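For this depiction, one protein chain was excluded, whereas all remaining protein chains were kept in their positions.
By letter and in written order, the chains are A, B, C, D and E; residue numbering begins at 1 in each of them.
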Amino acid sequence: MKIQVINPNTTASMTQKIGLAAKAVASPDTEIIACNPTMGPVSIEGHYDEALSVVGLLEEIHQGEATGVDGYVIACFGDPGLLAARELARGPVLGIAEAAMHAASFVATGFSIVTTLKRTQVIARQLVENYGMSRFCRNIRAIDLPVLELEIAGSPARKTIIQECKSALAEDDCGAIVLGCGGMADLPAEISDEIGIPVIDGVTAAVKFVEALVSLGLSTSKVGDLAYPIPKPYTGMLAPFAPKK
Amino acid sequence: MKIQVINPNTTASMTQKIGLAAKAVASPDTEIIACNPTMGPVSIEGHYDEALSVVGLLEEIHQGEATGVDGYVIACFGDPGLLAARELARGPVLGIAEAAMHAASFVATGFSIVTTLKRTQVIARQLVENYGMSRFCRNIRAIDLPVLELEIAGSPARKTIIQECKSALAEDDCGAIVLGCGGMADLPAEISDEIGIPVIDGVTAAVKFVEALVSLGLSTSKVGDLAYPIPKPYTGMLAPFAPKK
Amino acid sequence: MKIQVINPNTTASMTQKIGLAAKAVASPDTEIIACNPTMGPVSIEGHYDEALSVVGLLEEIHQGEATGVDGYVIACFGDPGLLAARELARGPVLGIAEAAMHAASFVATGFSIVTTLKRTQVIARQLVENYGMSRFCRNIRAIDLPVLELEIAGSPARKTIIQECKSALAEDDCGAIVLGCGGMADLPAEISDEIGIPVIDGVTAAVKFVEALVSLGLSTSKVGDLAYPIPKPYTGMLAPFAPKK
Amino acid sequence: MKIQVINPNTTASMTQKIGLAAKAVASPDTEIIACNPTMGPVSIEGHYDEALSVVGLLEEIHQGEATGVDGYVIACFGDPGLLAARELARGPVLGIAEAAMHAASFVATGFSIVTTLKRTQVIARQLVENYGMSRFCRNIRAIDLPVLELEIAGSPARKTIIQECKSALAEDDCGAIVLGCGGMADLPAEISDEIGIPVIDGVTAAVKFVEALVSLGLSTSKVGDLAYPIPKPYTGMLAPFAPKK
Amino acid sequence: MKIQVINPNTTASMTQKIGLAAKAVASPDTEIIACNPTMGPVSIEGHYDEALSVVGLLEEIHQGEATGVDGYVIACFGDPGLLAARELARGPVLGIAEAAMHAASFVATGFSIVTTLKRTQVIARQLVENYGMSRFCRNIRAIDLPVLELEIAGSPARKTIIQECKSALAEDDCGAIVLGCGGMADLPAEISDEIGIPVIDGVTAAVKFVEALVSLGLSTSKVGDLAYPIPKPYTGMLAPFAPKK
Partner (left out) sequence: MKIQVINPNTTASMTQKIGLAAKAVASPDTEIIACNPTMGPVSIEGHYDEALSVVGLLEEIHQGEATGVDGYVIACFGDPGLLAARELARGPVLGIAEAAMHAASFVATGFSIVTTLKRTQVIARQLVENYGMSRFCRNIRAIDLPVLELEIAGSPARKTIIQECKSALAEDDCGAIVLGCGGMADLPAEISDEIGIPVIDGVTAAVKFVEALVSLGLSTSKVGDLAYPIPKPYTGMLAPFAPKK
């Protein structure tokens, strides 16, 4: 089975980290294709970054479809372009926020999210509502450090994240932690050991859930709003994106 | 006051119709700048079209900011890129779905939406929830004709819309109709005359609400998630979109 | 266009302040008629005051209808008698809580309300739910001073309000402030300058939204529950209020 | 124990019917005082009627307090003035819609409401939400006959109600019926016999729940928004309503 | 009228306390049968205890039905087995959490719950949602002492409860307290005297509400999901529980 794990930003070091985390949990017969778009923001830290990251993300999905990919993971905690990607893909597509929150609801009756920037808390909040997770989500916390801090060796980010997870455990009445950034994919085991409750990274959760769906023979519904895009012309720079018959 | 009304698809005839509707209701001292992107889908009929329309839409907002625009209207009923546009803009930005639903809630305790394609009903449904309009929205109806049918002289679309509005009035216990497509901006008066309840087009509603906000001195909050995008590099084809300091 | 701005309490100084605020933002061709009932509470600070203020308010609407008023503003943050007033009126009727919250949701993804008495917080809370604003409202704060304090020259109320707005900005993760009392209609510009985010007063917001609706040709739906009251006898002191054919 | 059952409209025949129903279920040591205001609408069929009925209703509560009443029932299905009445009263105050819905949720997992006019369905809908009954209420049905039809001997209203209850049972997946008008207080036993599920009238339910609360020593909370109205002047015709210290 | 008050745990001293509280408020013509199962947990402090308490509880209901009981109270704040019990019973069945929350919503616009263990807060939270009480419930507090502490003479539990109620009053903006354990049935009067707002114990509230329903002739709906269990074999140790025709 081929699973394409798309880091929607263009920072290769993050893509590599995400790819390693994905491969570490994938089944032996799963091929993980970790990639990032050739265009777009180097990090996604707001609605604008997110909206523009979707172009490159969809290009990756187009390529994935052309090369027989069986399922996709969108490896940014805002789950950018999730429904657009599902229109394009035959197989299942999961966002890492989606996967992580669902996984958390399977092992605890309440979870807290620990994300990077304060300004992206609103995005997480909307996802919580979109996925019906309001009754499980106890709090959304931010360490208020830029996403790319997580890529810097020796950055205090890791320590700050652990500290915030401890605060969540002490104050939020939560039974699990959801890590709110693709760049935290290397942290769950370490933090879980430290604080003693399940700590969930969406990259790995999404890989396993996509594997599960593909094994079950479940692909994206092609009846209704997730049917393939209606063929039509696109103009200008986006002409290559026009849906074909 | 300069208000830029952006039709996010690239069909000029629809932009013209939308511009006419906007100008017809604008205050004498309001300059309406109707435009559409130079790139992207000729019509927006799903999540994928919508996601890609945002690139061109944001380019228009960039230009608007450079030329002193006071407020913006996003003239597609899916309100594509609304929060991303708000990050970019100093002045207020309204989507036409947003404006129409809010206006409807001011003149009736329940409204029904009449949109084009069945497959976009899900998008409308999500907007209803995002805007907190669930308790006002009685039904979302679709005539199941492509968006560009509304651009064809002699098309039966107009008749079908009126018929659907009549069904809404008869069956949905609604006191107002929200027209669910920017391409219906020329219809509200005619339909309202025919069925006897308020019929609301979002283009005109949004223009007046943006005028109202600008008159009140209200612009988009620049504290929190709608602050200007964080400066950073963008790569590839999207490099020109990189937020500057 | 004639807009009647009704302060539902009987304190003339507050009516005057509200009228000045309304006139300051009204379009040149809008005539603002600021008034208050001839009977009822001098301030509205609870469910009981609110319920009884509605009688005089409806009397004002009756008079407005008799004199060709095009739209109404109910200038008390509890929006007393809103649906009853809509039954009576041909044109649109807006409450100031309603207008302020909707305006806030147009310029920020979250707002906090700063009101006067703690005991009226419950009323604001119910309005938040009635208008579908739960996902936008971050907090409802009270300075716990009587409404009429705002009418006393040299009162510390103004300072306390600004302090509370600063606390909201610091603690509530909000991008805008909604002022929760008609008697604060003179404050938004000053506070906004001080704290740097949009501060919204409902009186001015409602005036502009009513202007917008009237310009759009939208009046209150007369099909369904907002149809004119059914003609019938009223007895006793309220006989003059009986709906006529 | 003295329980005052207030029919908020001024139609004495309905008051009498309501009083009989109340007395039929009251405990031997309960004195039922059935009354109606001396002023206001002869029937309550919309927001406007409802708003104005509250004046007379509150006058009755004032009198009740002066004469040592232990608890109150507001016998109109819109529960007009409920929170205002609670401010005024020491003892508990229940609305009949409130009592009936709560009782229904005790004996079935879903109920349908059968009310009189279509235009009052919106009022019932709002009460369902206010009382948190959305997950129990399956449907709100109207026979679309005026309230006072129920007072006319030989009217077909009774038959129409039974027919509507049968439709509810057949189509709504409900286990109980809530009768949506004080004027139906004489019907529950007859309909229940006919359709075989619990049929609940709010007048009798409210009387028993008020008895229960009084027996438990529970009165209206006087801390917070239901504290006695703040003493202040009222002007004009409403001066007698001014809250005293 | 015979009302069976079932303490679902097997601690006789708690049953006795509950029985005394029930008898103290019951009408003269009500016979209170206080009992507990012959099998199961000595206290209910989690989902597991709760699930297993239901067996003995249902055995008690079987016996109640055989001996002409008119209504039932389930005297544990988790309301274990409520819908199962309703299937089995002809008359009404109320849980004490259900009764207490409904009573609280009749006398205040907001209440806080004070329960025993922190780990059972989740159970209370789910009940709040199941009963539609989210808009009334301000907070769920725990003293974090085991249930059976309440049975120990001289235990500090009572003092801790009062302290927690005071904190609720000071911090939660609540107008009433709901006591969150059957073992607190002897406390409401004392605490209410101390803190000056209604304090509601579910045992006594449920007894009075069951009396009310029985007086109204209302029994559990036998159409739909609360119809008597479908006759079928049960195997093994549970064979005696098999529903008979």
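Quick note on the criterion: a contact is a pair of C-beta atoms (placed from the backbone, for glycine too) under 8 Å apart; a residue touches a chain by one contact, two chains touch by 3 or more.
In this text the structure is predicted, and so the values were computed from the model without any measurement.
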Report summary line: For the chain not shown, touching visible partners are A, B, D, E
Query raised in the report: Of A:15, A:220 or A:235, which one is in contact with the hidden chain?
Result: A:220
**Report entry** Option touching the unshown chain, where D:109, D:126, D:192 or D:235 are the choices
**Finding:** D:109
Report summary line: The one residue from E:66, E:153 or E:237 touching the chain left out of view is E:237
Requested in this report: Can you list, in ascending order, the chain B residues touching the missing chain?
Outcome: 118, 121-122, 129
Query raised in the report: Which positions on chain E touch the chain that was left off?
Result: 10, 37-43, 45-52, 54-56, 58, 81, 83-84, 86-88, 118-123, 126, 129-130, 146, 224-227, 229-230, 232-239, 241-243
Query raised in the report: On chain D, what residues meet the omitted chain?
Result: 109-110, 135, 173
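Everything that follows uses one rule, which is that only the chains that are shown with their structure count from here on.
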Query raised in the report: Which number of steps is the smallest that gets you from chain A over to chain D via touching chains?
Result: 2
Query raised in the report: Hey, how far is the Cα centre of chain C from the one of chain D, in Å?
Result: 29
Report summary line: Listed in rising order, chain B residues that touch 2 or more other chains are 83, 86, 109-110, 130, 135, 173, 224-226
Query - Chain-level touch network, classified as line, ring, star, complete or other - result: other
Query raised in the report: Looking at the whole structure, which two-chain pairs count as touching?
Result: A-B, A-C, A-E, B-C, B-D, C-D, C-E, D-E
